[in-house]
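One chain of protein is taken out of this complex; the other chains stay put.
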Amino acid sequence: MAEKIRVTVWNEYRHEREIPKVAAIYPQGIHAALAAALGAQADIAAATATLDEADNGLGEKVLAATDVLMWWGHKVHDAVADATVDRVQTAVLKGMGLIVLHSGHYSKIFRRLMGTTCQLMWREAGERELLWTARPGHPILAGVPNPVVLEHTEMYGEPFDIPEPDETVLISSFAGGEVFRSGITYRRGAGKVFYFRPGHETYPIYHDPVVQRILINAVRWAAPSGSMAIELPCRKMNWWQQPKPPAAR
Amino acid sequence: MAEKIRVTVWNEYRHEREIPKVAAIYPQGIHAALAAALGAQADIAAATATLDEADNGLGEKVLAATDVLMWWGHKVHDAVADATVDRVQTAVLKGMGLIVLHSGHYSKIFRRLMGTTCQLMWREAGERELLWTARPGHPILAGVPNPVVLEHTEMYGEPFDIPEPDETVLISSFAGGEVFRSGITYRRGAGKVFYFRPGHETYPIYHDPVVQRILINAVRWAAPSGSMAIELPCRKMNWWQQPKPPAAR
Amino acid sequence: MAEKIRVTVWNEYRHEREIPKVAAIYPQGIHAALAAALGAQADIAAATATLDEADNGLGEKVLAATDVLMWWGHKVHDAVADATVDRVQTAVLKGMGLIVLHSGHYSKIFRRLMGTTCQLMWREAGERELLWTARPGHPILAGVPNPVVLEHTEMYGEPFDIPEPDETVLISSFAGGEVFRSGITYRRGAGKVFYFRPGHETYPIYHDPVVQRILINAVRWAAPSGSMAIELPCRKMNWWQQPKPPAAR
Partner (left out) sequence: MAEKIRVTVWNEYRHEREIPKVAAIYPQGIHAALAAALGAQADIAAATATLDEADNGLGEKVLAATDVLMWWGHKVHDAVADATVDRVQTAVLKGMGLIVLHSGHYSKIFRRLMGTTCQLMWREAGERELLWTARPGHPILAGVPNPVVLEHTEMYGEPFDIPEPDETVLISSFAGGEVFRSGITYRRGAGKVFYFRPGHETYPIYHDPVVQRILINAVRWAAPSGSMAIELPCRKMNWWQQPKPPAAR
């Protein structure tokens, strides 16, 4: 492939600037860590955007140059402007891929695209998570072991208030016995959406090479196949717009 | 069944008061015509609510007494308060059925639950529509002929920007050659959603006994099976909330 | 409701006659234990059928008098005649409900309806299973605690080679850390299908009142809403079979 997939990693970027424990793990922010891991691939060009930039970092120009948007937010979901959510939603419907990470389940954009509360159960106890393959051979799992083992994670538990996924790719269990649909896909308009559970800011999850492998695969999977120049349907038609009306019999 | 299904038929109720041609077809409003047809069934109790009432006619008390909400809007979707949309969405997720009619595809509540634009193509030429059964034996089609023939309708054409339906029940063709997924179902949270295409305000569609049969069936299908006292998932769990932790080996 | 739901509980009925340990748990066979539990409900009439009866117990007459078929098999799936599988498949497509239990995942009829191998991972170690609610408010879970706790079960683990479920109702974790989609639904033709994982023959799972509650709910959920007199589509049409051809313009 001649051209690279253009990824923009978005981060609200507050924890890392306010909480020393988080800053110790992600000194330049989660977005920078992820962009470095993704951008190291020959076929991916990674940029970043953050909440406190103009237009929340996601103006029309940035979105027009983004094939896949990766989303990390946690503390201040409501600080994202509704106009930003509108722009991102439109971009997804026209074909931009979207990868939502961990606490991003409760972001405005994910709730917007799902139509449900996206609420869940949780516990922060640094417990062990096993992520089991539910779809062998799915491209997001290329080169990924079964199960993926993460020694210390925040627990998310079912019920997860989402529409039935198009594809259930990964299901987790936790040391406490709970379960969670940790890797799921949706199509909304022409865009592909992947939600990936792991990633609390107080654990070095995004430095894990297996997690990075999953996210690299997800970027390739979510990249639009076409031009993203889809015209959303909204047109008054008349009899003659049709190439030729069906012949009377 | 001892208790009746409580239906609330909602209408923005503007066309009928402003356009004589519409008033001639629905003198008391579309909501009144539909409520009369539904309420004539022994197992259905039908009430109405309209946009210009307090809380858009859909305060907490009304929603708590509604098993199935039927929605008709067209001209002034934006006049519905966001708080009303929030209340209706929550009620659906907790188990209330929702039946969205015709131009309600572009209502705030339907777009909220779908996560897409719900846009489509259209033409108002009073042309013939055939609605074909795609799911024989579906309860919404009990006693309904295949195809249903409507002589004069507004055309809606694909693409219809929606998530893939859970069930495609009816597909229409129009005299002009277009097609449309005219009867589709979704589950969102504990609630069942049915979208039904026919129904422009300048045609007497809702006086058609076959259309009424479909809507009566849809009310029975969408009625919640349980108590609608679902607790939405949003709880911090600790180790000990679980009945007993799994035994160490 | 005046009429009862007619359930037929099918069992290959071999373990109970050959293995004393199983006979001790289910002296009259698993089918008899389940039929007793179901038939104790005022709205359910339960009968049984077994492999070694004529037509595998499932002749046309039996199927015509069955609203919901419950299936238990394990040792000798291949002993079921293909003609029996054909009859059951046709009955499901015409509207009969089907509830497949535990090792029935590998029955001919379930694999026929799924189109996949329905294979999975397993371990028999009498370990603890937690079944978590993934769809709060689903009728199959009415009155069912979250999680359901079964102290001693055979483990089934993902990947489970099935098409994506229409609804994921229950997800299990096991003491060994594995996960499984333990309660899932499909629609095939006019029939509803529910797969329920728990139930190994060497554990008294079907004597558990919570398991019985789930199966009673599932019977009510899977019962056909219509007449099961669906005509499967297979007809040569001519121009004039249509009520009236669309008018030429």
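The chains carry the letters A, B and C, assigned in the order they are written, with residues numbered from 1 in each.
Everything that follows uses one rule, which is that contacts are C-beta pairs under 8 Å (C-beta built on N, C-alpha and C of every residue); 3 or more make two chains touch, one makes a residue touch a chain.
Note that the coordinates shown come from a computational prediction; the quantities given were computed from them, not determined experimentally.
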item	value
Candidates C:Leu120, C:Val144 or C:Ile216 - the one touching the absent chain	C:Leu120
Absent-chain contact - pick from A:Val85, A:Ile99 or A:Ala175	A:Ala175
Interface residues of chain B (partner: the chain not displayed)	130, 132-136, 146-147, 157-161, 164-168, 171-174, 177-179, 181, 239, 245, 248-249
Chain C, residues in touch with the chain not shown (by the definition above)	89, 93, 112-117, 119-123, 125, 155, 157-161, 163-164, 166, 176-178, 186-189, 232-239, 242, 245-246
Hidden partner interface residues of chain A, rising order	1, 94-95, 128, 130, 135-139, 142, 145, 147, 149, 166-167, 173, 175, 187, 189-190, 221, 224-226, 228, 230-233, 242-244, 246-247, 249
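By our rule, only the chains that are shown with their structure count from here on.
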item	value
Centroid-based (C-alpha) most distant chain relative to chain A	C
Intercentroid distance (Cα basis), chain C paired with chain B, Å	31
CA centroid of chain A to CA centroid of chain C, Å	36
Multi-chain contact sites of chain B, meaning residues that touch two or more partners	166, 187, 189, 232-233, 242, 246
